[in-house]
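Only one protein chain is missing; all other protein chains are in place.
Chain naming follows the written order as A, B and C, and within any one chain the residues start at number 1.
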Amino acid sequence: MSLEPLTLTDILIATVPLMLIFATLFAFTTWLERKALARIQNRIGPNKVGIPCTRIGLFGLGQPAADGIKMIFKEDIVPRGADRLFHLLAPILALIPAMLVLCFLPLNFPWIKNIQGLVKPFMLDGAVIFFFAITGLNTLAVFMAGWASRNKYSLLGGIRAVAQMVSYEIPLVLSAVIVVMMVGSLNAAEIVKEQADEYWFILSPWGFTAFVIFFIAALAETNRSPFDLPEAESEIIAGYFTEYSGFKFALFFLGEYIAMFAISGLAVTLFLGGGDGPGVTMNPEDQGLATEAFPGLSAVWFLAKIFALIAVMIWLRGTLPRLRVDQLMGFAWKFMLPLSILNILVAGFAWHAEQLDNTIITVITWVISFAVLYGAASGLNQLNRGKVRPREYKYAE
Amino acid sequence: MSSPTATAPNYELIQQDGLETSLLEVSMGPHHPSTHGVFRMDVKLDGETVVDLQPVFGYLHRNHEKLAENMSYLASMPFTDRLDYFNSMTNNWAYALAAEKLVEIEVPERAEYLRVIMAELTRLVNHISLVGFFINDLGALGTPLLYAFREREKIMDLFEQASGARMMCNYFRFGGLRNDVPEGWLDRTREVVDRFPDFLDEYEKLLCENEIILSRTQGVGCLSRDLAISAGITGPMLRASGVNYDIRKVDQYGIYNRFKFRVPYTDDDVGDCYDRFMIRMLEMRESIEILKQALRDIPGGDIIGKAPKIFKPKPAEAYARVEGPKGELGFYLIADGTPKPYRYRVRPPSLINLTVLRDMCLSQKIADAVVILGSIDIVLGEVDR
Amino acid sequence: MNEVVAFWILSVIAVFGALVAVRKRNLIHGVFALLVFFAGLSGLFLLLLAEFIAAVQVLVYIGAVGILLLFAIMLTERVTGDDDRRVTSRGWFWGLVVTAAVFVVLLLPAIQQLPPPKAAQTIDPSVKELGHKLMNPYVVTLEVLALLLTAALIGAVTAAQGVRMPKEEDSPE
Partner (left out) sequence: MTLHHYLILAALLFCVGLMGAFTRRNAIVVLFSVEIMLNAANLNFIAFWRYSENPALLHGPLFTLFAIAVAAAEVAVGLALMIAVYRHFKTVDLESMDTLREE
């Protein structure tokens, strides 16, 4: 890889549309989440705000814009005794890494085809490891916010967030390791190409297990329900952003949703075939850039898969109660970690079996690995759940 | 029975050889999303663990008892609505019972039946919204709560049709009820009651075997049988601690002796949040049984008995209690021959049940403290009066 | 041109971060300044085309070491340095002198070898190649490193936990 001079235009073409697209999607997702939650809860959800000065409601699609305007004009309150600098920096630090990792998603927008290699960061040899490196920064932002607010709830939320994110990063990375192992590359484009050539990794037993672990850990990483302890409303008000209002709060909100997009995008890249889908052929020699039925089709597939995952996240948020801190930690260390380590072992054997290129052996390996993983998961579950079970009650006449 | 002292598990900080950790003192409330009103808990935390907890209340004190001593007996009936604003019907009933003890008044048959119907509907309202709030405290973003409110709404409509108000019903009178129910009300009630078990089935299927709910509630906030009895806990909370005690069975006030119903209670001496949650779920089914029988047997006739024009009891004392949805709700009245009570005292179940909060929360996690508070089922209007 | 601008910006960030980290009274601010230094250094690694090392730098130093430092500070310093205590050590003057001397010594080899060597124009820092190298010639080092990390983990846990055996014996099980 040579370092050829880039023009500013190249960089802008590569990054600005990405920011705009995901900011728009963020607005749409907030609306979608509120609507979906409302449907889950027997409500209507936002349905009034549409085109201003008319009575056109547009199903409340104007709500995000209205919320945004409200957020900007709200008073920005900094508590007395707070660390003003860090209080300001924290939301920015929460947003920037989330935005940054979007560049590492192998999204083949038609307009980036002609830009040179380095502005397409997903072509980086270590794209996946960069992804994890940068998402890890989010933890610091959360801690910063919790510490700088000088509020006990914020501090509790910050500490919870750090403990949770550090714990869940391990199963997250370990399940991504499996894909890296199978492909033999950290390059996002190559991972996608491999899946287009062979099969989506979610369709194999170890891939499915890894995907489930990854998705659960991703929920914890992005503080989504049922792992939303750092911002647990019924316990510690709003956790680390209790003392945030106005635009800073909006930045946190934006960062959280962008992080959701980013982590679902990584799940799509690693397990769900990236931009692969009907009408898209991945080109082996052109490193992940695809031949498409029409320009941008693979990007559309990619975004559709992201939204499928986000829909699941919304669904979970509407249905599940929250875990407790010790249970959360126990789940990460006693269930997810052993299972993902075992999964690496299983995937290693399966890879060797596949190298033999014998269909029967492959099938047998798949069956065995499925049985092993299923047994391990249910065994670990039995070990961890303790004496918790439904009870019988007596009646007095 | 062992000594009735409320001893809490001692929590010792590992100060000598461990890390010197400083306690975090958090004042939860009075403005906190899950303190169920203006209630405050001074919590001392060691990390996430509750080391000490001091409930602070009185933010909603409205001088209810003193007010009632300065007005006629009947005039404080609307104030009883505001005690536990979820269950105005049972509050009314307890007060009416106390007044009826002071002056012997016959309550007509139909009124007795309607009283039972109203009380059991109130129990459904209370338990269903309590369960909703409880799951909400567990962190389930309102979905179970809104399902519960959908059902509550139907019963509220019935209350509104009967009494004109959805929550502050003010429906009971000494010797009967204020007015008869409108035409068709009983049929509508039958419809609601018949559909209620379907909803309960759905709710139980969704919640009672949910792994997260099980692990969040079992073994959390245990209240032993001895402590429950010695602290004077009543209602579902007492039965969840393994004591079979229901005033509807013990006193058989009203006409409860005519109905066939069972009282669910636990056998083991655990008494955790799951038990309290489940006892309420099971009680709703029994309430439905009572309602079905009452709606089947309800006679016609008068709605209010012969009461004196001016309610002026002879000097006497009376204490009457009912099995409110939250526990034993009692009214103690001393009459001195004037139209005003000399002393008027409420025994609020919420307050008394709240007294064991500290014992249940110690050495639990902070998240559990919220859940335990939710499982006690308090209404601050009744705690502070 | 781009490279020169990037180098100067990143080196200013790195030096600034390092200076603030060692001079700041408030330790939490110090940690975040240290993280800025790590980030600047990671940018410099990228500039030198060592992208994997840059990623590892962010992952290990900012992600792990930073958090560890924050926790250690919260466990040890109740007031995070916001008091009037003297922050410099007794021998600070001689420390500065030695530092200046070391700086001169470090500069000497650089000054002696003028003109500087040319950079290889195109290098291919393949992560795959790095992985092969780690697994083939350096596998023993890698294993020893893994052992070291495990030992460090256990050692850290035991050292930080302290002696708590008598407490457990007391509890009636």
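What we mean here is this: a residue touches a chain if its C-beta (ideal position, glycine included) is under 8 Å from a C-beta of that chain, and two chains touch if they have at least 3 such contacts.
In this text the structure is predicted, and so the values were computed from the model without any measurement.
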Where the unshown chain meets subunit C, residue by residue: 3-4, 7, 11, 14-15, 18-19, 21-23, 27, 30-31, 34, 37-38, 41, 44-45, 47-50, 52-53, 56-57, 60-61, 64-65, 68-69, 71-73, 75-77, 81, 86-92, 94-96, 98-100, 102-103, 106-107, 109-110, 114, 116-120, 123-125, 129-130, 133-134, 138, 141, 145, 148-149, 151-153, 155-160, 162
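Note that in this section only the chains that are shown with their structure count from here on.
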Cα-centroid distance, subunit B relative to subunit C, in whole angstrom: 60
Rounded Å distance, subunit A centre to subunit B centre (Cα mean): 43
Set of subunit A residues in contact with two or more other chains: none
Shared-contact residues (touching 2 or more other chains) in subunit C: none
Parts of subunit C lying in touch with subunit A, wherever the complex brings them together: 1-3, 28-29, 32, 35, 49, 51-52, 55-56, 58-59, 62-64, 66-67, 70-71, 121-122, 124-128
Residue ranges of subunit A in contact with subunit C within the complex: 1-3, 5-6, 86, 124-126, 129-130, 132-134, 136-137, 139-140, 143-144, 147, 162, 166, 169, 184-186
Touching residues (chain side subunit B, partner subunit A) in the complex: 24-26, 32-34, 45, 48, 135-143, 146-147, 150, 208-216, 218-219, 244, 246, 249, 262-267, 274-275, 278-279, 282, 365-368, 370
